[in-house]
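Below is one structure; the comments refer to it alone.
Removed from the display is one protein chain of the complex; every other protein chain stays in position.
Letters A and B name the chains as they come in the text, with residue numbers starting at 1 for each one.
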Amino acid sequence: MTRYVLRRIALAILVVAGVVVLTFVIARMVPGDPAASWAGPHASAEQIARVRHQLGLDRPLPEQIVTYFTGLVRGNWGISIHTRQPVLQDITARAPISIEVVTAAILLAFLFGVPLGLISARWAGKLPDGAIRVGAVLSVSMPAFWLALILQLVFFQRLHLLPVAGQYDPNLDYTSPLAQYTRMPVVDALITGNWVVLWSALRHLVLPAVVIASYPLGVFTRMVRASVLDTVSEDHVRAVRALGFSERLVYSRFALRSAWVPIVSVTALVFAYSLANTFLVEAIFDWPGLGSYAADSITSLDTPAIIGVTLFIALVYVIANVIVDLVQAYLDPRIRLT
Amino acid sequence: MSTTNSTAEKAHAPEPRLAIKDLRVAFGPLVVSQISELSLAPAEIVGLAGESGSGKSMTATAILGLAGTVGTKVEGSITLDGLELVGLAESKLRDLRGRRIAMIFQSPVGSFNPLFRVGDIFVRALRLHGARSNAEAKERASEALREVLLSPDLLERYPHQLSGGQAQRVAIAQALALRSEILLADEPTSALDVTVQAEILDLLRRLRAETGISVLFISHDLAVIAELCDRIAVMKSGVIVEQGFARTVLTDPQDPYTQELVAAVPHVGGGTVTG
Partner (left out) sequence: MIERPLPVPVAARSRIAGYLRTNPLLVAGTVLSLLIVLVAVFAPLIAPYPGDAGSATHPLHTLTPPSAQHWFGTDQLGRDVFSRVVYGARVSPVIAIFVLLLACVVGIPLGVSAGYFGGVIDDVIMRITDVFLAFPALLLALAIAAVLPSSITTVTFAITVTWWPWYTRLVRGQAASVASRPFVEGAKASGISSARIVFRHVLPNSITPLIVQVSLDVSSVILTVSALSFLGLGAQDPTPDWGLMVNQGQQYFTTEWWLVTFPGLAILVTAVAFNLLGDALRDVLDPRRLPSR
């Protein structure tokens, strides 16, 4: 197992290097002269030349990449054109907020997806299966930005059930101010025992989380269904039936166990996809996370910020994949014990 | 129609433990198994021979009442010591699966869930069928393993850590521990090499002698059946074409298909047969 772990991590580092190079390339794909856009529309030729020298754009390409890389490691991810703040600072400030939504979404997806997939497999070919499969396809095919708007309209506008935007009721900042530890309102409220804000935060979390949960929910449901159906046709399930276990146990205790492996493997993918989905959804819910930062950067053509966010999420994805691979290896005794 | 070799055999047969009469197992319009008569006496080993697709496994599945799980329907009669199994309530069927009728399969390692330790499911099965605690179950399991000449340590292992022979012994041990009266063995040695195969056959013979367990030994390999079984039934396309005492069927087959099968097995065709 240790050999597997080491190899996996080494591979990840290689990939990270590649990721950095690729983001560098993308950054350089911006049409036009980066020095000119940094210097501004009214800069003179010599000002632009000076900026070019300042930004190191006149040095040979390999050297630029190395400088870029060392800069990144040292924490210099560039300055956002829009906010005039260091990009890394912007990102770390906003990341927890997005992570809160995405985590809530994936938990929701697990909570509903696994049982639904199981039921679907158990009653394969019958009505519950058909209904759940339809639901899963709808879930997976749902355009997130559209769902966000629709839900907002229905639950806030028409039914007045859930709040429209923000992370919690801003008035509460006066009556029960929230101490900031993790910058995630739900977590902070929980650990400081601030129940009023917790309730408000949860109510505000529902819609964004549901929207982002849509895709993972569909994926998990279909995955569990397929995996369980596959497993159930294997010999060891016949053997367990022959021992007298009920169908319910056969499915929920024995067949489901095999489903965890593909679920875990797809979780990283789903997590990263959801994180990217927040770009579309956060602005709609006025959620000040990474996603709205990215969306703003896109509209204002804030290249350093766009690159910074891309790099950040890509790194998270690489790490998530490594973790997932390691968890998978751990779950499968055939790998763990060699 | 099946050819039975002698009415004398029928007259002296002891009261069967398992009796199949006019069984019909079908997948929609397609009949996979149609048996007018087949029985298993106490402490008897009956071989069910035939090629793949002849309906042998389907018959075993039907005996356990698991025909529904592969989409087939069962009609007719299967009695266990007089208890009618066809149409029996699912909860009662579950009671006797494992406890009175056990089954072992072709791929020994494959019939254990790879994500569970071998002992896990073993113990759970014992608890399901009456063991009062995990400790008691574990003790019974260990004892059963010793009976089949394996170390109880194997309970801690994962299936992939067992050899084919070991895995099959554990499967047999399960039947032992649960004190099954009947063992359905579906191609249990087909995936094992010859020496291990011989060990398993030895084990089955010993168990029959010591516990009086009845075995329905399903195989496409007539040579193996010839070595082990008291009586043989030959199946073709879902129907039994010939059945009777092993010696008789092997030395004087009446049905043309049986004759072909027997001729294809070298030492049996030569007339040297035991059992």
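Just so it is clear, a contact is a pair of C-beta atoms (placed from the backbone, for glycine too) under 8 Å apart; a residue touches a chain by one contact, two chains touch by 3 or more.
Just so it is clear, the model here is predicted, and its values are computed rather than measured.
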Option touching the unshown chain, where A:Val140, A:Leu249 or A:Leu326 are the choices: A:Val140
Selected from A:Ser80, A:Thr221, A:Ser258 or A:Thr310 as touching the chain missing from the view: A:Thr310
Absent-chain interface as seen on chain A, which is shown: 11, 14-16, 18-19, 21-23, 26-27, 29-31, 124-125, 129-130, 133-134, 137-138, 140-146, 149-150, 153, 157, 229, 233, 235, 269, 272-273, 275-277, 279-280, 284, 294-295, 297-299, 301, 303, 306-307, 310, 313-314, 317-318, 321
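Here, only the chains that are shown with their structure count from here on.
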Whole-Å gap separating chain A and chain B, where each centre is the average of the chain's CA atoms: 53
Footprint of chain A on chain B - complex, ascending: 64, 66, 69, 94-99, 102-103, 105-107, 110-116, 121, 124-125, 128-129, 158-161, 171, 174, 178
Chain B-facing residues of chain A, complex: 234-247, 254, 257-258, 331-334, 337
